[in-house]
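Please read the structure below before turning to the comments.
Rather than the whole complex, this shows some of its chains in their spots.
Order as written gives the chain letters A and B; numbering starts at 1 within each chain.
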Amino acid sequence: MDLRFTPEEIAFREEVRAFIRDNLPTDIRDRMKLGHSPRKEDIVRWQRILNAKGWAGLSWPKEWGGPGWTAIQKMIFLEENQVAPAPELSSFNITMIGPVLLQFGTEEQKKRFLPRAANIDDWWCQGFSEPGAGSDLASLKTAAKREGDHYIVNGQKIWTSTAHVADWCFLLVRTNPNARKRQEGISFLLVDMKTPGITVRPIISIDGSHHLNEVFFDDVKVPVDLRVYEENKGWDVAKFLLGNERTGIARLGKSRERVNASVEMARQVNNNGRPLIEDSTFRQRVAQLEIDMKALEITQYRVVSAYDKAGGSGRPDPLSSVLKVKGTELLQATTELAIDVAGPMATPIWAEELAALNEPDDLLEASSASVGAYLFLRAASIYGGTNEIQKNILTKAVLGL
Amino acid sequence: MDFEPSDDQRLLLESVSRMLTDTYSFAQRKTYLAAPEGYSTAMWARFAEQGLLGVPFAEEYGGYGGGAQEIMLVMQAFGRVLVLEPYLATVVLGGGAVRIAGTDAQKKAILPAICEGNLKMAFAHSERQARYDLTDVVTTAKRDGDAWVLDGSKTVVQHGDTADKLVISARTSGERYDADGITLFLVDTSAPGLARRSYATRDETRAADISLGNVRVSDADVLGEVGKGLAIIQAVIDAGIAATAAETVGAMEAMNEMTLEYSKTRVQFGAPIGTYQVVQHRMSDMFMTQEQGRSMAMLATMMMDEEDQATRAHNMAMAKVGVAQAGRYVSQSAVQMHGGIGMTEEYAVGHYFRRCMVMERLWGDPAYYLQKLADEVN
């Protein structure tokens, strides 16, 4: 038992911190510090810098451009990257399609897609959810019918994040509608988003942003060699993907960054004639969040350390659900802190006002952005299996009920 | 104690509800939103026709002669459908200030025009540096001959962009944070030197920053006594707290009904989600929270007739915190119970969520009022 970071881990953290400090473009950092989500081009720009350094393929083997880090190192990297704040690595590219291809892809598929995924030459999106399915993924209906060396795909996906800017989509489809169990008869396809028959319709989120989409498939032809793994065995791939290494599922660095930003704002806003930072209730709220973050940080290291010990494979730890539930609770609590600091200034969407000003007003901009993050992250306890579903999982996995 | 509405109140409520059922579906509301004002001028005219714009004003000024209870009933009905029109700004706040502090001449000039739908008002008190501190006023009004000259700026004046007349606070004496020395003025938005920059707020209504550069106001447009504006401001804000408390209750009712309905139709893992006990208990919690919030909204309403200032302020603070906390819990829960669809602009629940978020921080959030109450613990 060694409950503290090794000197190597401490040195590694310093190295990561220094690299980000020296290489993260200032304009990106400044926007994110004000609480804005990174733009697509920000994400691409930063991921390419990381890829050039050999750091983008986070958990990929070295032969495919991965950095060869331990799970704890990955954790450290993710946290430093979030706290910076820097754009997060494209999860679709790096923690989803990458590992899937590494595990199930043909040599041809790996060669074709992995290097481009690492560099975001292709932007991937995930075609899983369907209307009426939600957390009950296996009830999906989008159909793929084999015709010669193609599948003909018909159906609809929903909540498809970034589909409107994506080059490729990995897609779950039903190839055998007569399978005994719903989980059988599902296949996993890679689809070029430029294929005729694909229509993307935006879903605007309650923060006003356009991240999500409905995607309609109307006789979309997908070559059979773009199926990953065996026909009708796509559920195995999906399970692997969903259960795959939950490193970073808690997004603790993001919560920390929101607390840091709130404290920073609290220095600037006035509360009954004194800076809000001096208010004892505010300070206690921050202290309680720091405690909760610290507990989750250690739980997270326990999970990834066990993962490392198991040689980086092994079944997903049921503690992953703890990371998801507690992590999203913190994301929501910390973004809520930020809007409460913004106070009355959180009410307006200041974009028009800011555009009319002669010089930037960081406090106004941060106030407005804080609400965007708060609203958008109401979804954190919904996506990837609602927190209610996570507790169902814990009930089964840990309690055995 | 008697919590049942009187026959007149029941009639009022029924007529408002009937009108809103006909005119304020979520789809109809979208069309109102699309107007440049961000609301429907036709609906405003209809409110006037039905006498709603005169609810709290005396009959001699063309009003209905109602009080806080009638406003509660109307605002609750408005909250159920997220009425967009500037009722709060015009009738409760701006008009309320005139009702509370106006001279007979001012009332005659303003209240009938409000009742008829010909005059919209807004309440311009907050300044950008002030957060929730009511005495943090640095806008100044200086005597110049017969007139007052206003300089400074006001922020997040709700519906300030479409108002015809503003109630503006300015410092006529004393220093920032002084309770004395704040004076209210009635100012036309067309007054030379008054400029407005308008923007959207998170609840889809619009607000404005007001800048005042050498704006001249006559003595006749001083509202209340010179230097004694703070008490009026507090009374106006109390009316605003009571009104938005009722609106929040209406919004909670709507969200709870929506959630219940959704839970009956949304199938997950082979059964409607409303059959899962965890969902049922969450909805029970939402219901209990709504009812506790309703009680607090009633408290705010009953305090509008309380004459002891300390009692009134104490209870108003309690009501404000209770309702805000209830609205936050119910709206967060409603989104969670809806899952993905609750996160979308197309679906109603997120709009209620944001309206609650905005109301929660009007004139002070729970932390602000809790602090006040904590100071009184003895």
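In this section, contacts are C-beta pairs under 8 Å (C-beta built on N, C-alpha and C of every residue); 3 or more make two chains touch, one makes a residue touch a chain.
Given the structure is predicted, the values throughout are model-derived calculations rather than measurements.
Q: What would the formula be if every copy in the file were counted?
A: Complete complex, expressed with the shown chain labels, is A x2, B x2.
Methods note: only the chains that are shown with their structure count from here on.
Q: Spell out the part of chain A that touches chain B in their complex, as residue ranges.
A: Checking each residue of chain A against chain B gives 129, 132, 134-136, 158-159, 203-206, 208, 212, 269-273, 276, 279, 281-282, 339-340, 343-353, 356, 371, 375, 378-379, 381-383, 386-388, 391.
Q: Which residues of chain B touch chain A in the complex?
A: Within the complex, chain B touches chain A at residues 126, 128-133, 136, 156, 177, 197-203, 207, 209, 266-269, 276, 278-279, 332, 335-336, 339-340, 342-346, 350-351, 353-354, 357-358, 361-362, 365, 367, 370-371.
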